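One chain of protein is taken out of this complex; the other chains stay put.
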Amino acid sequence: MRYSWMIGGAQGLGVDTSAVIFGNSISKAGYYIFGNREYYSNIKGRHSYFQVVFSEKPVHSISSKVDVLATFDAETIFQHFTEVKDVMIYDDSLKNVTVDMVRSIEPEIAEGVKEELKKNAFGFSVGDVVKYVESKGVKTIPVDYSSILKKVADTYHIPLSVVERAKNIVVVAISLSLFGIKEEHLRNAIASEFKNDLFVKFNTTAAEIGYSLVQAKYNLPELNVGEPRIQVDGNTISAIGKLSAGLRFQSYYPITPASDESTYIEANQNLDLIVNGERRKGGAVVVQAEDELAAINMAVGSALTGTRSATATSGPGFSLMAEGISWAGMNEVPVVITYYMRGAPSTGLPTRSGQGDLKFALNVGHGEFPRIVIASGDHKEIYWDAIWAFNLAEKYQTPVIHVIEKTLANAYSSFDEKELDGNVEVERGKIVKPEGGYFNRFEFSEDGISPRAFLGDAGIFHAGDEHNEEGHITEGTKNRILMYEKRMKKLYTADREIPEVQRVNVVGDGQVVLLTWGSPKGSILDAMPLLQNEGVKVQMVQVRMFNPYPSDLMKKLLSGKKVIAIENNYCAQGAQVLSERTGIFPDSFILKWTGRSITMEEIIEGVKKVMQGEKRVVLSDGA
Amino acid sequence: MRYSWMIGGAQGLGVDTSAVIFGNSISKAGYYIFGNREYYSNIKGRHSYFQVVFSEKPVHSISSKVDVLATFDAETIFQHFTEVKDVMIYDDSLKNVTVDMVRSIEPEIAEGVKEELKKNAFGFSVGDVVKYVESKGVKTIPVDYSSILKKVADTYHIPLSVVERAKNIVVVAISLSLFGIKEEHLRNAIASEFKNDLFVKFNTTAAEIGYSLVQAKYNLPELNVGEPRIQVDGNTISAIGKLSAGLRFQSYYPITPASDESTYIEANQNLDLIVNGERRKGGAVVVQAEDELAAINMAVGSALTGTRSATATSGPGFSLMAEGISWAGMNEVPVVITYYMRGAPSTGLPTRSGQGDLKFALNVGHGEFPRIVIASGDHKEIYWDAIWAFNLAEKYQTPVIHVIEKTLANAYSSFDEKELDGNVEVERGKIVKPEGGYFNRFEFSEDGISPRAFLGDAGIFHAGDEHNEEGHITEGTKNRILMYEKRMKKLYTADREIPEVQRVNVVGDGQVVLLTWGSPKGSILDAMPLLQNEGVKVQMVQVRMFNPYPSDLMKKLLSGKKVIAIENNYCAQGAQVLSERTGIFPDSFILKWTGRSITMEEIIEGVKKVMQGEKRVVLSDGA
Amino acid sequence: MTARKPVFVDWCPGCGDYGILRAEEEAIKELGIQHEKVTIVSGIGCSGKIPHFIDLPISGVHTLHGRSLAFATGIKLSNPSLEVIVNVGDGDSLGIGMGHFVNAGRRNIDMTVIIHDNGVYGLTKGQASPTLHRGEKTKSLPKPNINDAVNPLNVALSSGYTFISRGYAYDISYLKELIKAGIKHKGLALIDILQPCPTYNDINTKEWYDKRIYKLETIGWDPLVRSENEREEKMQKAMIKAMEWGEKIPVGIFYEDESVPTYEDRLVQNIPNYIDYYPAKQDIQVNGKSATDIKELIKAKRV
Partner (left out) sequence: MTARKPVFVDWCPGCGDYGILRAEEEAIKELGIQHEKVTIVSGIGCSGKIPHFIDLPISGVHTLHGRSLAFATGIKLSNPSLEVIVNVGDGDSLGIGMGHFVNAGRRNIDMTVIIHDNGVYGLTKGQASPTLHRGEKTKSLPKPNINDAVNPLNVALSSGYTFISRGYAYDISYLKELIKAGIKHKGLALIDILQPCPTYNDINTKEWYDKRIYKLETIGWDPLVRSENEREEKMQKAMIKAMEWGEKIPVGIFYEDESVPTYEDRLVQNIPNYIDYYPAKQDIQVNGKSATDIKELIKAKRV
């Protein structure tokens, strides 16, 4: 069982909130959900939408088609009518609105809409679209929003403008009613979402009206939730992971989709610590820097004091961090950079997703030094990887880049709380406490790792220039050979110490390998049983650490198999790294660079096309 | 025939000038030279030295050992005594100076010196070193510099302090006398080097005294120079190439070893043009920016006006340019970045050389876009590549990174002027002149290349965001797919249009391939005949363009051969690119990351070691 | 002339940026500059979208966050015949772009810098910008602003800008005249525009400004430096005036000095024919062959 619901509307009109309320209600009924958010780089007026997929089993992906499309404006209808499978809820009074009357719709998109309607001999109005979808067997539900809102406003004697956003709740209520979800869940969700009493009241009234408008169509049974579950987005779970790992300093410069992580940390900066059984308060400092040059270097400075420190950014900001990361590599500083990848290059599609920066991350900054790069595939992984990142940084005394894509950052999913249980290990590596005097920070050692002390403990010197064991500049060749080698050796040490199986997720079995990293994991996982049903047995190999790369394991896993690389970019960069490290080249590719996530269905269709001989499948689903 | 001469001394005392005078004199006698400069990141007081290699045939590399070591201070003796093969000229009065008395020598280096002397049961003074080298068969020539200088000062009635630097000329004169070079050449070289009459005079007197001190030992015959020759360093020849290509705007921020190029351009900014047979003056604008963020973006802005524009930098500055390069890629701007690679990471060895930034250059900036990367192997290539870079940039409308290493930037070589002859083609690609109104800068096209107009000709729009053909922001998926593909296609077009043989230099033949790029080319070329004499037949394959990579040709060239990768870095990055593109892995490696160039002898020894089974030879010659 | 596809102006309702758009468009029209000769360079932010919204065949270069002044410098110096206007956000120009903001003053290139000064980082959802005062808590901030504000006018004065002014986004006709004056000024002109952001900044609102703003003309302010020896005194006065903020907020031209040579003037010292034969205009090839004669440069390297 898997259902997909979508709501759309102009930015700034509460679409997000309503999607959260919908998801919450569904969750309360005992279902697992996965919700994905799409929005323009705009504050108010452009089209945004949210897709929620749910099932009695955990879900990890969105779908190409939606069962129920919930709308209250015209643009949502035009943008998404080809995606509806089953039901479309819409505002009756918009029937005569044509594509050309919607000013916020982009000309290229409007063209596409008209083409599609024309092809099927329909006109260009909402009414025509309604006919179009009905011709495809979609049930349409017209709603008279304005009378409903008027009724709500009258009930509480408040102006219409105040209740405007209750449209959202009406359409959410209709949807939940269709799915047969108990009204009580919605009521509770509303109560916990809105702080203001009046808001709770009139939204509840709107919900009641919405509920009463339709009959249940799906009749989803109420499930029994055994274990407690949480519902969380990627920004938040990354923040929680970092705090759990002991992060106490984060510097950042605002950028989508990274800054919400920092905002969350700052909002929760007063922390609960349990030190030797005793409870006390700790505080994490969050600094809004003047730019990303400052952000990375502040975090590096912080790390020198022994603080677990990090910064979070996305493409443009990461580009500005290159020089600072190179200094951190040279000075063996454990700093974590959470890299939220979005649509690139340049400003690109700043609010959309992408995997186009992997090789940049792997090679960032001039010169040779160990850059550890890990990439998370879902929300749980983000949590554990955020902790892992700090342990790696401190054990190997080098910058660690933790890659999270926009799609996971802004999407939320629900899962059992116990998935976050377990001991959070804090491995700080070789730390010493000298009693004053001078300290040789860069002592040569077999494994390349020197004992580390913190600023304030002793006289410690650092330099971006090549330096001797004391941290003073030297240009001598013998020292250069050894000190350079010492830094590089840490990568070999890490490669030896970190089991390769920890660096790769392998799911399933078969002669066909779907090779991926990051967010496509979810779509592949959801697609695998369906593919199997259709007789295609595949194995998923998801790379979680790109440096040090698990070359031996990858060779073992991929040799003699048919390898299909699946990535959210054009060049299949993850596969390029594979080739560089192992000499193995994938047989074929399933790629998408629209900034929208890969859907479950796209995986299924894509794999089938490849099995029929296509070498390069380019995906394009999603508005 | 091949001789190597070296002069050393504290920075700021004229070592460079004397090396140029020496090289000039040798050149005037009809020999080809190659001169390499080594210096600390320091203005005055640290040790610097210059090696000049010469021969009747063109030379391209330095040597591990020097025939004549010309010194006038103690540090030079301590730093280089193990490198002398034949003659050491030194200051007699320094005999009692010990290593520990030389404050400017680095502790690590002093340790090494003492170890070597101790091992051979010598003391730690200059006198001991003299004995040491004599024990190895080196002829030593003590010089009483102070009496000579006194004599010079007395002759012209000027203070001793003014003639201090004439020491350089004395030791140059002694050297030239040893080599049997006519005194007249030195006199002419002095006359053309010094502007001040008095300086010419007293240096000439110092030269005469120096000359008279020794007898010719080598008796090099005067050769007949048929064609005119030039002697030029890498910074200058790059600048000349750029101007020749039509560069009219260069922005830069001071950095070693890049800024001398910009300084040269500014000094020569008033240019001679011949337009339709008519001579006129043109002017190149050079702007010292406030940082490299500004430098790259100024150059990009300039390119939008139709000006051929560039910037030049090295590692730290290049790191700061990542974001700007990504914008240029997104907006299809033809801009050239001359990337002088030096010892990295971070500030690294700022005045030494390195090849550690190749993969950074190839992947610089977030996101996917065509970055064309070319790398020059010697001074002549730098000239032609500087021109090539602009043609590539304009034909494919994308940033081009031209890599030159510090060692070539600061080294000079002499070659026949006619090597720079030939038509300098200026290919500007698809340029149109609209008559006002709006212009679609990003029109879709088969080959990915759109017609280009310049700011001022029409209303033209650009955005770092994904944009439509008009240059306005759009987030629609259909446009995204096509526009992204359009940009990437240019790389395929370039790959198709640029013959692969132009992207690789292949010299010689044989089952053993020395695979390299950049400056090691020279050492390999010089080593090849000697290896052949010893029965080792090798082929050199030098990659000149890394993107688009000449994959087919490389596969053809390397399949079934024994491949030895030779690079000035730790990871053999050029070889990593080969593996990524072709799946071929080298059998063995000869690597050096001391910041000093690879010598001819190191190639010979390195290859022999590999032939004996060593997989990874790490080189360390040079102080 | 290609027709233009519609571009949706996607600022929030009531945003001060609409006023700036109107005033700037009108200023360009009234000055009668050939539209194609105008290049508007912008940064990243709500403000950065402005060139796309201008409904004239000007050129737009929507650059990077903080870097527009660098792009503009390259454009203007390569083609000084262009009219270059730089539209920047306050975060854009005074936060991430502060290094360029100050160093542009040192050059005094003949361009016009327009700051959309709204006290917040609009497009990233309302974080405090460098002009928001310490302790202020806009509705977009979870905690009161922890940083002090910079004074853009005084930073500009300390850095060499030769035209220093402040406008108000809702007084379009006055703003239009300021922009015209800034464009006409020979040298680097600053117009710091108080631009309410109704979505995130509920402190510096229209109501708040309306009761505080007064025009410098009304107090007989004389911004013009008429001779070199007036410069120091006028600059000091302007600095003190620029500190006025609170119950009364002055708008208008604080300082104007055309006696400082522009960067273009300075370049002419080194390249005599720079203005007539600027980089973008020079012929660099004839029939595909280089037009630059490098023989003398090569000859100088002969041995």
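Going by the order they are written in, the chains are A, B and C; count residues from 1 in each one.
By definition in this document, a contact is a pair of C-beta atoms (placed from the backbone, for glycine too) under 8 Å apart; a residue touches a chain by one contact, two chains touch by 3 or more.
The shown structure was predicted, so the numbers you read here are calculated from the model rather than taken from an experiment.
Undergrad: Which shown chains does the hidden chain touch?
TA: The undisplayed chain, in the complete complex, is in contact with A, B, C.
Undergrad: In the whole complex, not just what's shown, which of C:V9, C:L56, C:V150 or C:L216 touches the removed chain?
TA: The single option touching the absent chain is C:V150.
Undergrad: Which of these touches the unseen chain: A:N36, A:S238 or A:S302?
TA: Within the whole complex, the residue contacting the unshown chain is A:S302.
Undergrad: Touching the absent chain in the whole complex: find that residue among A:G226, A:G456 or A:G613.
TA: The single option touching the absent chain is A:G456.
Undergrad: Among B:P107, B:P142 or B:G583, which residue is in contact with the omitted chain in the full complex?
TA: Among B:P107, B:P142 or B:G583, only B:P107 touches the chain that is not shown.
Undergrad: Touching the hidden chain in the full complex, which residues of chain C are there? Just list them.
TA: 94-99, 102-103, 105-108, 130, 134, 143-144, 146-151, 154-155, 158-160, 232, 235-236, 239-240, 243, 260, 263, 266-267, 270
Undergrad: List every residue of chain B that touches the chain not included in the displayed model.
TA: 12, 40-46, 103-107, 253-256, 259, 263, 266-267, 288, 290-292, 316, 346-347
Undergrad: Using the document's contact rule, name the residues of chain A that touch the chain not shown here.
TA: Listed in rising order, the touching residues are 24, 27-28, 228-232, 236, 240, 243-246, 248-249, 251, 268-276, 279-285, 287, 289-291, 293-309, 323-324, 327, 387, 414, 417, 420, 423-428, 436-440, 454-465, 468, 470-473.
Keep this in mind: only the chains that are shown with their structure count from here on.
Undergrad: Between chain B and chain C, what is the separation of their C-alpha centroids in Å?
TA: Comparing mean C-alpha positions, chain C is 41 Å from chain B.
Undergrad: Mind checking the centre-to-centre distance between chain A and chain C? Centres are C-alpha means, answer in whole Å.
TA: 37
Undergrad: Touching two or more other chains, which residues of chain A qualify?
TA: 40-41, 106-107, 316, 346-347, in rising order.
Undergrad: Send over the residues of chain C in touch with two or more other chains.
TA: Within chain C, residues 5, 44, 64, 66 contact more than one other chain.
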